[in-house]
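Left out: one protein chain. Kept in place: all the others.
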Amino acid sequence: MLRFFGVFIPSIGAVAVVLLSAYVFANRLVEKAPEPAAAYMSGPTAVQQEVAPKEVTESIGDADVAANEAAEPPSGIEEATTTSPVSERVAAGEKAFRKCRACHQVGEDAKNRAGPTLNGVVGRVAASVDGFNYSKAMKAAGMRGLIWNDEELAGYLAKPRVYLRGTKMSFAGLKSEDEIAATIAYLKTFSESPVGAGDGDASAAAPEVALDSSVLDIEGDPEYGEYLSSECTTCHQADGDDEGIPSIVRWAEDRFVTVMHAYKLGVREHPVMNMVAGRLGNEEIAALAAYFAALED
Amino acid sequence: MSLNRRSFLASSAGATATLAAPAVWGASHGRPRVVVIGGGAGGATAARYVAKDSDGAIDVALVEPTRTYYTCFFSNLYLGGFKEVSDIGHSYGTLASAHGVNVVHDWAVGVDRSAKTVTLAGGATLDYDKLILSPGIDFVDGSVPGWDVSAQNKMPHAYKAGSQTELLKAQLMGMKEGGLFIMVAPPNPYRCPPGPYERVSMVAHLLKNNNPTAKILIADPKEKFSKQALFEEGWEKHYGGMISRLGPDFGGGNISVDPEAMTVDIDGQVESADVVNVIPAMKAGRIAEVAGVTDGNWAPVNAVDMSSKADPDVHVLGDASQQGDMPKSGFSANSQAKVCANAVRGALTGSRVFPARFSNTCWSLIASNDGVKVGATYEATPEKIAKVDGFISQTGEDAALRKATYEESEGWYAGIAADIFG
Amino acid sequence: MATGVQPRVKLPKTASAGDTITIRTLINHKMESGQRKDSDGNIVPRSIINRFTAEFNGHSVIDVQMEPAISSNPYFQFESTVPESGEFVFTWYDDDGDVYTLSRRIEVG
Partner (left out) sequence: MPMTRRDVIVLATGSVAAYGLNAVPARASAADDAIAAFTGGAEFADGGVVLDIPEIAENGNAVPISISADGAVAIMVFATGNPLPGVAKFSFGPLAASSFGSTRIRLARSQDVIAVAKMEDGTFRKTSRSVKVTIGGCGG
């Protein structure tokens, strides 16, 4: 029975990751829509279904990795010698992870040290471990919805301080792609249900509204965005500082647009943001996204 | 802060140096010139945005007598002990260094709209193509019989932040045990509608810790006031029995004071008080009247660009303007300044002009970690700045939400300070 | 609550014989309902003004028995007949045994 759950739960997690990735990729994979911008309220499933199957097949392997390994603790070295290619990768990852152990713990008794515990890191929102004092940059990344999926982790582990300017993680990065992939595979074994793993913050950052690509693809007018941004900068600091009010600079444009529509539609609740977003049209949101994404320090 | 001529004349410290030789500055080149009078939330924002966005194409001078500006917003939190006075003080260094604003520390005493010049107390004259007036408020003479600015050291108004705020706090700290604090609240319209009531909350917070048997009495000419239900709920919850308010039905609008005797006559009943905070009726800062753009107490404006209805080359921002549905607040002034800056820049350089849009949110602190807010968005109509949508905090909200609201207000303060002063 | 409680009354100083006058009264009092819990979860004990009376020259005008549902700083408005010159006496009775009174003369001319 335990073994069954070991297999099953990570699979659910993997599907959830897929749904998230689907959102991220929707913009690229869905055919550039001829529909008018007003049709942005197409149902969430419509967008997701078109891409989900493809992604599922790509991800099943990873899910299996997690499944197999979660069943048996990775400390069982003999397990790694049972020659499945997946197990080999995890074993390689465990070895690579030695570079991380000075600061990060995983496993049953893992605690935050110089770095946060990495149990459940795959699929979780950045900066979401309770009690860890993240850098401002990491908190901002979490606030704008950065989720540690394979793609993001791979980028970050390659060159942390380039990938996430301002991170406190003083680590040059893992050298080879293989090493990175192995480390991620290893970390997945401590990530039973990668998305929303018992953490409210994770679900809050999942894409709340599925926007039609015609909305996401609007080319924002940065000059109009600059004018409109002056309404934002009364509260949100233009230099990205955040003190009680999150930073909104240098977000990926599609994230910015999605979050603003979530406020506009009331999916996210905040009276000031609901009011402000409520009177912004699609063009205006796109303009703001374009402006803030390009804002320099 | 507002340009109160009388306080200027009373004080010798205010008007001394200027950063530049303005007459030379005015005549030296052909670039369009904008003069902004008043370095508060409206004026400093307008100066910063015109200078920043025009990137050197427009010369901007900001006339402001004080070198350190103390914001009225959050000054109540200083009274309550939540902020230091240094937390609400700001200098103009960044406006000058980062954006090239020519900050002139002097008083503007005259405006010649036909010659398009501004005269300073120091004697210099500034030419302008566009003049932006953001002088804040002055007090209506005689609105509280017995009180004038000469009494402000006995009965402070503390409605222009800085030394007045510090004086009021010192008086409160030195109040005798079980003493009485009386606030004479202002009639509408006035700067910061929830301000007097947030102040009462903060004074109650201060006294609850230092002088718990002290009492607070508000004499109020208004039937109703901003966020009333929220404040009254909070007062009952945090300061039960400490605060009473006499509205017009108990003569709250029929007040006179005797600063020497430290008494307040409320509708014929004379009260001896230990600390009295007189917030008189308000009008536009004097220079708006001097410039001839006021009609009654305030300066009517065209909502689309905040230009004066009396002169298209003069814009009036913030508290001094007759701003339709918008409340007089730092947030409002900051919002109007951006609309104005966009329009002024467009008129002078041909840059793109976008439609006016305004917003405002006012946070108030009732007690430790008990913050509330009210806000609205506005648009320009031919008649006025008209409200579009709004929200207000609810009674009975849970403590976590109220705490988050307070923390948000701190974030807002940091944000707007950066937006105003660079 | 005995400290700093101050009653206030608003009524005309003069009237004609037989006039109806409107009287408003206000007293600062927290009117602790006995239903509320403090931040530690303990019930805050009831402490209210439980009765208010108005008399003119010894004759009753109004007598109000109050429950905790009366708002803090209790306010009343009512109407009295004034048959002659004399004195109104207003009395508030506190749960803690304190009694607050205020007198006002009115001249009938």
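Read from first to last, the chains carry the letters A, B and C; within each, the first residue is number 1.
Going forward, contacts are C-beta pairs under 8 Å (C-beta built on N, C-alpha and C of every residue); 3 or more make two chains touch, one makes a residue touch a chain.
From a predicted model like this one, the values you see are computed outputs, not experimental measurements.
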**Prompt:** Which of the chains on display does the removed chain touch in the whole complex?
**Reply:** B, C
**Message:** One chain isn't shown here. Among B:T68, B:T381 or B:Q394, which residue touches it?
**Reply:** B:Q394
**Complete:** Only one of B:E232, B:D305, B:E379 or B:E410 touches the unshown chain, namely B:E232
**Prompt:** Mind pulling the subunit C residues that touch the left-out chain?
**Reply:** 20-21, 33, 35-37, 55-56, 59-72, 74-81, 83
**Item:** For subunit B, residues in touch with the removed chain
**Value:** 192-194, 224-230, 232-233, 236-237, 325-329, 360, 362, 374-376, 387, 390-392, 394-397
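Basically, only the chains that are shown with their structure count from here on.
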**Prompt:** Can you give the whole-Å distance between the Cα centres of subunit A and subunit B?
**Reply:** 43
**Request:** Could you give the separation in Å between the centres of subunit B and subunit C, each centre being the mean of its C-alpha atoms?
**Result:** 40
**Request:** Compute the distance, rounded to whole Å, between the mean C-alpha positions of subunit A and subunit C.
**Result:** 64
**Message:** Taking the touch rule as given, give the residues of subunit B at its contact with subunit A in the complex, in rising order.
**Reply:** 49, 53, 331, 334-335, 338, 342, 352, 354, 357, 359, 361, 373, 375-377, 388-391, 393, 407-412, 414-416, 418-419
**Request:** Under the touch definition given earlier, write down the residues of subunit A that touch subunit B in their complex.
**Result:** 223-224, 226-228, 230-231, 233-239, 241-245, 271-272, 274-276, 278-279
**Message:** Residue numbers of subunit C touching subunit B in their complex, please.
**Reply:** 1, 3-4, 6, 8, 10, 24, 26, 28-32, 72-73
